[in-house]
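Shown here: the complex without one of its protein chains, the others still in place.
Let's turn to subunit A:
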Amino acid sequence: MDELKNIAPELSKLKKEVPFSTPKNYFDDFSARMQTRMQTEKQGEPEHKPKIIQLLKPFIGLAASFALIFLLVYVPLKTFITSEINEVTVNIDHSDTDSEFLNILEGIDESSFFALLDESESETTDDFTNEELMSYVSANFTDYEIFEFTKNN
């Protein structure tokens, strides 16, 4: 009190009254109101019987999250990445065959290139001689087969 007089003389002169009041019989009724609220709280408390859905909840949640992750990862991969991969492989195929052909052409000198052309022309235009044909037939067919063939024609 002396301390208060020293630091706050005006305040220490005031009466220590709390200028508040309450409704009539507030404290008489409060306990009964509190009991009513407690009863409501007790009734409102959820039952603790575990239901099947509650037991399965964590597993369902886990499965759902896996499915979600799968969808989020697999679908974009399938739609975007595969089309890109196809494009790349097609490009690679084209470029491979083209470049291989060019490499072969570059590897051949001019004279041997024309010699090759002449050779292929001669192969296509030249006929077999009778002697060559005779030796081929006698080497690959029996007399009987030749007889049969000539008899039918």
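Note that in this section a contact is a pair of C-beta atoms (placed from the backbone, for glycine too) under 8 Å apart; a residue touches a chain by one contact, two chains touch by 3 or more; residues count from 1.
To be clear about the criterion, contacts and distances are computed from a predicted model.
Undergrad: Mind telling me which option in "Cytochrome C oxidase subunit IV family protein", "RNA polymerase sigma factor", "Sugar ABC transporter permease" or "ATP synthase gamma chain" is what UniProt lists for the chain we can't see?
TA: In UniProt, the chain excluded from the picture bears the name "RNA polymerase sigma factor".
Undergrad: Thinking of the whole complex, not just what is shown, which of A:L4, A:L77, A:L102 or A:A115 touches the missing chain?
TA: Only one listed residue reaches the unshown chain, and that is A:L4.
Undergrad: Using the document's contact rule, name the residues of subunit A that touch the chain not shown here.
TA: That gives, for subunit A, the contact residues 4, 7-11, 14, 16-23, 26-27, 30-31, 33-35, 37-38, 41.
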